[in-house]
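Of the protein chains in this complex, one is absent; all others appear in place.
Let's look at chain A:
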Amino acid sequence: MSLISHVEERRPAVRAAVRTIQWLTLAVLLLIGIGPLYMTVKGAVSPATDLIAKPLELWPGDPRPENFGTAWNDLGIGHYLLNTVQVVGGSWAVQIIVAITAGYSLSVLKPALGKLIYGAILATMFVPYTVSMTSLFLTIIDLGLVDSYWSIWLPAGASAFNVLLAKRFFDALPPELFAAARVDGANSWQLLTRIVLPMSRPILAVISLIAIMHSWKDFIWPLVAITDPDKQPISVALATLADQAPQDVLIASMALALAPPVLLFLVFQKYVVAGLGFTGVKG
């Protein structure tokens, strides 16, 4: 990146200006990145009265970590988080299976009409699922999937972007490898499991991260498809609890709900930031 060159950066005036802008930006990012998280943790351990009387206090004089216990047990946050883990896990598995099999078939096995099929899959990117939400709901009623997690897992598989990523990755693998394996008598299944998959770790990681983040954040479809309050994932449950729970316990619940994705991001941030610059492309 060379909008500003090294030579220029040695000039004191430029250097001072650039450094000032960079530090100001860092301050703003700290404020909008860490600020809300800090306020959540602080709010979670504050007594309800402090939230109203001293909203700007940096840390409560009488912290109440027991709010977390109340949220976990009385509001059932632990239960809802477990629901979310099931929703996310199943969606992830379905997305991986669809992306790998379709990408492998279209890229390596190249069936007749493969280009047409690939085009038809990519075309679905232009029709967001929110638009066909009503008829998708009628479809899962017909299939008897309402209140079953399959109603979330199966439609999650219809992600054209995952197929695109997988196919592009397989396209770049050396074809000589496939030819050699064929000569050695490997069938299509063995070719996939012994040659292609072991080389596919990077793309599996990227698709997994996209799939997990996307389904952890999804709200509208679980809201529609899961009507049984007992089975709702945390996002849907929180939207309902927000009107009923006391403010301090609600904030503790929110802290518990955002902890897993934030911790995952902390651990995998390198991969997320490097590999997932394009999650936004998915919309």
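Methods note: a contact is a pair of C-beta atoms (placed from the backbone, for glycine too) under 8 Å apart; a residue touches a chain by one contact, two chains touch by 3 or more; residues count from 1.
Keep in mind that, in the parts below, contacts and distances are computed from a predicted model.
Participant: Considering only the chain that is not displayed, what protein name does its UniProt record carry among "Protein FixA", "Amidohydrolase", "Sugar ABC transporter permease" or "Multicomponent Na+:H+ antiporter subunit F"?
Facilitator: Going by its UniProt entry, the chain not pictured is "Sugar ABC transporter permease".
Participant: Have a look at A:45, A:226 or A:250 and name the one touching the chain we're not showing.
Facilitator: Of the candidates A:45, A:226 or A:250, A:250 is in touch with the missing chain.
Participant: Of A:133, A:173, A:186 or A:204, which sits in contact with the chain we cannot see?
Facilitator: Considering all chains, including the one not shown, the answer is A:133.
Participant: Kindly note down the residues of chain A that lie in touch with the hidden chain.
Facilitator: With respect to the unshown chain, the touching residues of chain A are 1-5, 8, 14, 18, 21-22, 25-26, 29-30, 32-34, 36-37, 39-40, 43, 51-53, 55-56, 94, 97-98, 101-102, 104-106, 109-111, 114, 117, 120-121, 124, 126-139, 141, 143, 154-155, 157-158, 160, 163, 187-188, 192, 213, 216-217, 219-220, 224, 234-236, 238-239, 242, 247, 250-251, 254, 257-258, 261-262, 264-265, 269, 272-273, 276-281, 283.
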